[in-house]
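Some notes on the structure that comes next.
The complex is shown incomplete by one protein chain, all other protein chains being positioned as in the whole.
Lettered A and B in written order, each chain numbered from 1.
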Amino acid sequence: MKSRSFWLKILSATVLFGAWQVAGMIPVSYAFPTFFESMAALVRLAADGTLFQAYVETLRPLVVGVGISAVFGIGLGLWIGLSSRFDWLFSPIFIVMQAAPLAALIPLLVMAYGIGLTSKVFVVCIMAMPVIVLNTAGAVRNTPSSIKEMGRSFLASDTEIILKIIIPAASPVIFSGLRLGISAGFIGAILAELKITPTGVGDIITYSRSIADYPAMYAAIFSIILLAVLFLNLLERLEVYLFEGNVRGYASD
Amino acid sequence: MTIYGYRLPAMSSLILWGLLWEIVGRMGLTFFVPPLSEVFVTLFSVVGTAPFLKALSETAYAFSAGVMFAIVIGIPLGIMMGKNRLVDELFLPWVNMFLSAPLTALVPVLMVLFGFGMKSIIITTTLFAIWIIILNTRAGVLQINRSLVEMARCYGANPLQAFYKIYFWAALPEILGGVRIGVIRAVKGVIIGQLLISIVGFGALFELYANNFLMSHFWAVLLVLFALAFSVSEILAYLERRVSYYAAKR
Partner (left out) sequence: MVMPQIKEVLGSEETPKPDNAVVARGISKTYGDVEALKDLTLEFPRGQLTSLLGPSGCGKTTLLKIIAGLLEPNAGEVEVNGKPVTGPGPDRAFVFQDFALLPWASVIRNVAFALELRGVAKSEREAIAEKYIADVGLSGFEKSYPHQLSGGMRQRVGLARALSVDADVLLMDEPFSAVDEQTRRKFQEDLLNLVQNENKTFIFVTHSIEEAVYVSDQIAILLPRPSRVSEIIRPTGLRNKNVDNIRRDSEYLDIVDSIWASLRSYVE
């Protein structure tokens, strides 16, 4: 049945892109190019190298921001999960951050740090950090008590319980928190480029809109969404591969 | 955390952080952080003003319209995907894709297609909220216990009865969970939409305050917004617990 689902995916894609093509040919709006026009623009952008330059620009704050968020987020999450005192102190901040529309902070960040890389890295961090912290803390807190007791009854020290039991047990959830953080980081990175200063892919989008080169604009948007989705998909596959069986198999099933 | 055997309420540490904020503000370390007390004073003076009320009502309108579309389209589509394999296979890749896609990139398209106004913001809100609602509804329908389905058939329920007496309730906890996450995403979506389209609602207000360096105004509006967003998510979580008390025991 593998081929059935493969063909259905192709069919599904054909239907969607076909609809896009037809809608562009009618056209539903002067600003709605057809699928093939957009793809041609994508090939053009890729061929003359603009696209790759843009991605270098766009991915820099993303990589830096996600890196910072991962290191501090996982560290803080472990700490919160292990100590009820830090849980009390820090959890509320991240719970509020998780629910709040942090994007509203952007104008302030721009005032404080200017329109350079720092602001953009900050935007990525505030988007990505809460989900990483909360997932890590939750995973640590939810380590099944029976395997911790097992460790204690076989004379594990506190450090050994953390390193050999709690962290491995929590790692699938930490990893998926990281994946969600990266997903939020993409939103932040693009938001920063559209809102703060047009650079990278944001620049292609903004510029081609201003000169009404709509195919190029659609192509840029298409490419960044495609890139994000492919990368996150890859991470999800990696997750399944790395932690196969880790999620299941605690008790009888 | 407990102190002297007394259990401190969960969010009570926010008071401590508020104090810290006040101290940092008083010390005048940075222009960007005015004392919390000053922010609160500003807050009460701002809340009643016409621009604030206008921004709030515009945001509330865009938000509720966006969420409504997300629910009205999302839940039936999710149920269809859960019930019909072909529909599921056709839609699932896209739903999964948009769930994690950076939707901010789509806002410029919406702007050129639907103009720099309310319509674009509503669609942005819907786009942020809908995918998780679809996916959770689908998961809720798929996890319905087979023996419940068989029970319905054994005791002679007709398809309609089976649907609204059993399937709906069996899937309800997941659906509500999806709506809750969807609404939290919608709050972010409506703000991101307003920031990028920045001539309506809070987006315009933020722009105004930031450009005139009205820091305590800025923070006051931000606090109101955070408090509203947090309350919405807590109220929904509470409702979810009330309605789906049986979720863990199905």
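By definition in this document, a contact is a pair of C-beta atoms (placed from the backbone, for glycine too) under 8 Å apart; a residue touches a chain by one contact, two chains touch by 3 or more.
These figures come from a predicted structure and were not determined experimentally.
Q: Identify the visible chains that the left-out chain touches across the whole complex.
A: A
Q: Which one touches the absent chain: A:151, A:188 or A:202?
A: For the chain that is not drawn, the touching residue is A:151.
Q: With the full complex in mind, choose from A:96, A:110, A:128 or A:165 the residue touching the hidden chain.
A: In the full complex, the listed residue that touches the missing chain is A:165.
Q: On chain A, where is the contact patch with the chain that was removed from view?
A: 144, 146-147, 149-156, 160, 164-165, 168-169, 171, 243-252
Keep this in mind: only the chains that are shown with their structure count from here on.
Q: Contact residues on chain A for chain B in the complex?
A: Touching chain B: residues 5, 8-9, 11-13, 15-16, 29, 31-32, 84-85, 87-93, 95-96, 98-108, 110-112, 183, 186-187, 189-191, 194-195, 201, 205-206, 209, 214, 217-218, 221, 224-225, 228-229, 232 of chain A.
Q: Can you tell me which positions in chain B touch chain A when the two form their complex?
A: It comes out as residues 1, 8, 10-14, 16-17, 30, 32, 86, 89-91, 93-94, 97, 100-109, 111-113, 184, 187-188, 190-192, 195-196, 202, 206-207, 209-210, 213, 218, 222, 225-226, 229-230, 232-234.
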